[in-house]
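Only a single protein chain was left out; the remaining protein chains are all shown in position.
Right after this comes chain A.
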Amino acid sequence: MATHSTGTTASPRSPRTSASRSRGTTASPRSSRTSASRSTGTTASLAVAAGGAWLLVVTVLGAGQEVIWRNGLIWALGALAGLSFLMIGVVIAREHPRNQVGPLMVLLGVAWIPQQMLFLPEDPLWALALCGVWAGVACHLFLAFPTGRLGSLPHRVVTGLAYATALVLSAAQALVCLPLPAPLRHIAVTLDASSWQAAVLISGALLVLTVKRWRRASVAQRRAIAPVTGASIVATVAFAGDRVADFFPPNPLQLPAALVMLAAFVAVPLAYLAGLMRSRMDHGRVAELVVHLSRRERPDTLRDELAVTLRDPGLTVGYWTAEQDRYVDADGRPVDLDPGPGRAVTRVDQGEAPLAVLVHDAALLEQPLLVEAACAAAALALENERLTADLRARLRQLAASRRRMLQWGEAERRRIERDLHDGVQQRLLSVAMTLGLAEAAGAGPGRAVPLIGEAKAAVLAALDDLRAVSHGIHPPVLTERGLAGAVKELAAVSPVTVTCDLAPTGPLPQSVETAAYYIVNEALANVTRHAAASKAWVRLARHDGHLLVEVGDDGAGGADPARGSGLAGLADRAEANGGRLTIDSPSGEGTVLRVVLPCA
């Protein structure tokens, strides 16, 4: 089982959801669940250990009880922010090892430590020098959400600037406190004084990029990223406000801005964790899917089951039909693989062979693992459904050709009836009348003889008509000599030289003989009419319960079944007998027409 997604929106894909990694495996949801629950314990222990270490560092290095009590609320909120980033970062890093959001959160938690030191009466110099670094990491995290990678150039530039200003300005802040020579000190003071403008500028850029990403996202994507995006916007605005308020002390807004900022920062990892839980639940639905599929009573509910699992009511499932070389839905209708904006197509293969496609909400591209797991769980059902869809598509095609054959047969019967009515019946009537006249002429032989001659001519003409009509009903030569003899006759009367390669076919069903006869007849007529050929051949062979009928020529080629109705009629005749017609007709290189008819 392998899935290949192609989104119609520029949505980030989580890294390396590679086809090869999962190719040929059928995911067993039970085992993946067990491994998940086993690792949940380890993850929790790791998170708690990291949190403990963090608290230890913060309290031992900086905060006595006195400090904590004095700054109560704001210290606690700050600690909560740092702790939640660190601990949830650990959880995410364990859950999604390839997603860089986890490491970034851990980094943010660690970078928060100097910030937490600033509650001491005397700010330690190192803490002062590093206290801004977390802002750079936070900017990086917000822009890299939700994949952990920075998508476009503006994202990278803004992140780079954020890191640079965070490092430089913090350093300047620390330098200001040192006794420095005049020019250096001047630079440090200037830099420190401009820190709030830089914070506002970068926060503004961050907000613009976040809003842009929001506007580009599909409705379903927005639903997924809304909590984190909301929290990060509030945090960014509050951060800028906090920096401005800080610069103009004393200020009544200073404390509220700090509180709002810290609360928003606590909310960011929590929102992320909530999203994570939800996708856990999504994967839980895959397990439900397996149970449902194993219990379902009606076989055609697979699409509905998948729609529930993937939370996409508009889901379309297309099944591969090798026969038609395309995807069809459960009813055998072709599936549109260019579904337009907001929808995406994911291909599901089995080994190298195409199995199905899902046309789904582009938001699902955010959860390739979910789609893959659902498809793996439904693989057997998909294969079943594919066979059924294939069958339905064939039936649909067959029904169409049957209908055309029936119409053709109906038209043919009408034609025969008309021929009999206009020809034979009229002639026999005239014979009866002429003989009546001869009878009336009676004794006068001089008058009777020409009338009798006339009657005889009419009877002979009626015989001619009858011959033509009965040939239309069933070729007499087929009755007399079977298929091989009839094909030889067709070859004999063809204006083009025809060589016959007629392997002994043994007795064939009459319908197959008749179909093969008409196919050769029509094909040779086409050769005469269109091919400008100097020679042609007919080949009949039987193997594996199939009769192969091949008619080839060395003529102009370029025959197209879509154009000539003769070729379409041949295809119908082949299909009506459960067979297939293929035409190989490169321009200028002759035409080879092959029909394979089942005759087991």
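Just so it is clear, a contact is a pair of C-beta atoms (placed from the backbone, for glycine too) under 8 Å apart; a residue touches a chain by one contact, two chains touch by 3 or more; residues count from 1.
Note that in this section contacts and distances are computed from a predicted model.
One chain of the assembly is not displayed; among "Choline dehydrogenase-like flavoprotein", "DNA-binding response regulator", "Na(+)-translocating NADH-quinone reductase subunit A" or "ABC transporter permease protein YtcP", its UniProt protein name is "DNA-binding response regulator". From the options A:485, A:509 or A:598, the residue with contact to the unseen chain in the full assembly is A:485. If you put the hidden chain back, the residue from A:280, A:333 or A:456 that touches it is A:456. Interface note: of A:52, A:476 or A:586, the residue touching the hidden chain in the full complex is A:476. Residues of chain A in contact with the chain left out of this view: 456, 459-460, 463-464, 467, 471, 476-477, 479-482, 485, 488-489, 492-498.
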